[in-house]
Structures are given as structure tokens and as C-alpha cells.
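Below you'll find the structure I mean.
One chain of protein is taken out of this complex; the other chains stay put.
Entry: chain A
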Amino acid sequence: MADVSSIEHPTLKVPYDVLNKKFRLAQKTLDREVCHVTSAVTELERVLFTDSRSASQISSLLGGVVEKLSSFKRKAEEATQEEMESGRVVKRRVDHLKDHDSLSPSVVTEWKRTRLDRLLVEYLLRAGCYSTATKLASSRSIEGLTNLDVFLVAREVEQSLGCRDTSKCLSWCHDNKSKLRKLNSSLEFNVRMQEFIELIKSDRRMEAIRHARKHFTGQEPGHLPSIQRCMALIAFPANTDVTRYKELLSDVRWDQLIEQFRAENLKLYQLSSQSAFSVVVQSGLSALKTPHCYRGATGHNPDCPVCQPSLNSLASPLPYAHCSQSRLVCHISGEQLNENNQPLMLPNGYVYGQKALQQMASENNGTIVCPRSRQTFNIRDAEKVFVM
């Protein structure tokens, strides 16, 4: 249960944020519709209390009220449906997480498999492998359980920024205005600045000045030095060599914008900068890592993940697993060595389990071959070893 609460925060928080957003939208819609209805009603009341109480006029105004009420009903229904749908997404995910504790082992195994797929999808999305992630999610039917949508929207914005188009980014900023303000985000300002710079680059300086008048005047005081630098740019030609202004004109700024957008997107949804996948893999490698994995091929166990070549080099900077009690396994059979399978030492110092040695001896007239040194001994030469 503890592992669910450790890594599943993003799984639930992101759809909750969507729910919150939908709620706010719904509230705005309702308030707007209430305004419409109230104004229509007030108009009618005004007519009622003046002297002209012409039936036809009142009748048509009443028709207007009915219309506004219908539109209110429709919009309210749509809005609450959306809210409920996002609430249901949260509920579905919570129910899925509950399976982790199920009493049936096959359900738990399947759940763990799904967990690995979910972690992989998130890692792939962060790494930018969008089509692999989408394919994986759809082949395992887990789209509802992953935050695919968030990253796909982000991808559109990133792609548009890559094409030097700022419209999608600006509409994204507008959608998330309140949250970005809470984060003190400078993204929108930077985008506007970049637009200004692009206007300068294409020599449309008058337009640039108008653009600056429109967008730079409402900015916070902290941005003043950047604004001043931008305005100074007007004085320089597009191929200037003065370093400070050359920097402003370089294309690298677009990449920086994309980076900033990515980071802000993650912060917005309270996603950490590292993917859960890499954190989990690191912890797992560390918990499985033993000195044996690094002692050359003789120590390797093909089942041990850390003995696999790629994972082996990935795990080298990580700490080893801590063990305060001995845990021994027989090198031949892989079974534990304990009082049912006592460890026996051959004269060359290698230790194996009693069961495996006895089986080998019974098939070979009492002789045993040490698998690691290829020396032969008789089973009677094996001595007991006592490990506390």
C-alpha cells in the first residue's frame, strides 16, 4: 500500500486539476447565463411598471425570457456533464489503484504489469517519444490511466514554437492564466518579447514599437531591464556584432522558450522534473545491487537484473543494498541455504547446498564436479559450514 502512495500522486492530482478547471469554467458559464436571464427579466419588469403594458410587447419579451432559460438549461447541463466526466476519471483511477491490494494474486500481477506500462508511458512522453507512448498506451488500453493528454497538448505547443509560431503558446498561457500568475511565470512576457524581436529582425520597426506599446506597458517592474534592452534593440541593425544585442537576435532563444514552456508545464501540474520511472528504477537497482554483480562473469546470475550489461553500467554509481543478515543461495540450484539445505564446503573453498550436491553425487557414483572450478571431489570430502 505504501508504494501506491509514494508514486501515484501525479496519477490522481492531474485529473483532479482538470476537474478543478472544469468547475471554474462551469461556474463562469453559469454566472454568465444568470446575467443573461436576469437582464431579460429586468427588461420585462421595467416594461411592466411603465405604462405601456401592451400584451404583444410583453408576450415577445416573455418569449425572450423563455429562450434565455432554455439556453441556461442547456449550458448548465453541458457544464455539469463535463465536471462529472472529469470526476469520473478521478474515480476510475482511484478504483484502479485499489486493485493493488487485491486478494487474488493474478490480479496483483496484472496490476504490476499495468504499473510498469504506465511508468513507461510517462517516461516516453517526457523523453519526447510521443508516438511510441501513444502506441503503447493504446495497445494496453491504459489511455485513461495515464496523463497522455497533458503531454500531447504540450507537444502541439512545442511543435508550434519550433515553427516560430507563437499563437498556440499564447492561447495556452491564456487558458492557464491564474495558475501561471501564482507561479510568477514569465513565459508570456518572454513570448511577447520574442515576437518583438522577430519584428525587428524582419525590419518592421514601426510595428515593433506598436507591439511594444500594446504588450509591454502592463508588465511588472521586475521586467523593466529586459524591456529596456529590447527597446534599445531598435537602434541596432539586424546583423549587429555587439554581443549583448546579438544574443537577443539569435535563434537559440526559441529553444530556450521551448525549455521554459516545458518546465512551466510540468510545474503547473505539480509534476516533478524527474520521471517516476527513473526514480523507481534507481531505487530498484540500488536495492538489488550486490558486490557479486561487479566481480566478473563468474559471479553473474542471468536472472539478476543488475548483472545484465546495460543495467550493470547504469547501476555503477548507485549505492549497494544494505544487508545486516546473511542470505545465502546455492550456486547450482538457486535454492536458499538454510537448515533444510545446509551449506557444504568443498576442499577448494567453494560452497554449495547439500541438496544439489547430493543429487549430483547420486547420479555420478558419489563424485561431484564443482561447476566453477571444474575440479572433481567425492561427496564425503564436503564439510559442513555454519553461518549464523
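Following the convention adopted for this analysis, contacts are C-beta pairs under 8 Å (C-beta built on N, C-alpha and C of every residue); 3 or more make two chains touch, one makes a residue touch a chain; residues count from 1.
Keep this in mind: contacts and distances are computed from a predicted model.
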item	value
Chain left out of the displayed complex - its UniProt protein name, from "Large ribosomal subunit protein bL19m", "E3 ubiquitin-protein ligase RMND5A-like", "Ferredoxin-thioredoxin reductase, variable chain" or "Cyclosome subunit 8"	"E3 ubiquitin-protein ligase RMND5A-like"
Contact partner of the left-out chain, one of A:212, A:307, A:360 or A:379	A:307
Selected residue (touches chain absent from view) among A:178, A:324 or A:365	A:324
Contact residue for the chain not shown (choose from A:173, A:233 or A:276)	A:276
